[in-house]
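For this depiction, one protein chain was excluded, whereas all remaining protein chains were kept in their positions.
Showing chain A:
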């Protein structure tokens, strides 16, 4: 990015207009993208979470979402495993604790704000963008509603307004990006009464997380979920039990989503470049074959014609010859006959005269 462009964007940002910094497409290139350097994030320490649903409540308020059927104080909601939906950016779920069966584990779910988001690389109108602040934001003004982002997200986060007719949107946590730009904390982080959520620079959060694991090795699993999953996420988790046990997939791998598809995309120019050459070649070969076949055929035909011609001529000549011979013979025969007749007549006349 050139200095002037940087300046321009900063200027735009100053004007309060910049929500989108991550405009460059990394997906189809071979370059490795390590995320924006000062990206922010949230560390969710599930060992501290008490399942009070304060974060859900706060999220609902700061984002002006519709009130849920049951109030946020109602903890019986936790008995069922839920996911985010079109009216909920975040949910807290309760899981059995294999270590201490008496104390269930609570985990908050929301968009993990991937460093290289699958949703953004999947969207065919660039509706999703990774901002340099860390949030992955969505622009409803270009979204077509194909829902490929939902297919792509490895964490099953984006939800959709299936009941809207004219303006259905994809819905997910924004990391409170508008609040971040105002210098405020995300609503959920601010509301958490036990500091199970920590907001900060992702780098610093990783340090904090490592420090906690080092200090209390018996309390934590030695794994910061989100550090490398799918190439890393802005939202990080510390757990006391295996992440899999509290509904977090451990088989996602560390390949960022855009890298998964870059191979398939890279084939496109090759096909577009090579196919015409190949196909025209195939056409030329078949044309040439046809041409040769046609030439051969023509040759064969003319040869056959010539052969028949000579044969016919010969036959004709023979026939003529024969006819001529026959004619001659006929004439001779006639002449002979006439001569004989004439001779016989003369003889008869001679006899009469003699008589």
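Observations on the structure shown:
The rule is simple: a residue touches a chain if its C-beta (ideal position, glycine included) is under 8 Å from a C-beta of that chain, and two chains touch if they have at least 3 such contacts; residues count from 1.
FYI, contacts and distances are computed from a predicted model.
Hidden from the displayed complex is a chain whose UniProt protein name, among "Succinate--CoA ligase [ADP-forming] subunit alpha", "HMC redox complex, integral membrane protein", "Molybdopterin oxidoreductase, iron-sulfur cluster-binding subunit" or "histidine kinase", is "HMC redox complex, integral membrane protein". The residue from A:78, A:122 or A:206 that touches the chain not shown here is A:122. Touching the chain that is not shown, out of A:147, A:201 or A:219: A:147 (per the contact rule at the top).
Touching the chain that is not shown, out of A:290, A:307 or A:326: A:290 (per the contact rule at the top).
For chain A, the residues touching the absent chain in the complete assembly are 25-28, 83-86, 118, 120-127, 142-148, 150-152, 154, 156, 158-168, 249, 251-253, 257-258, 260-261, 263-265, 267-268, 271-272, 275-276, 279-280, 282-283, 285-287, 289-290.
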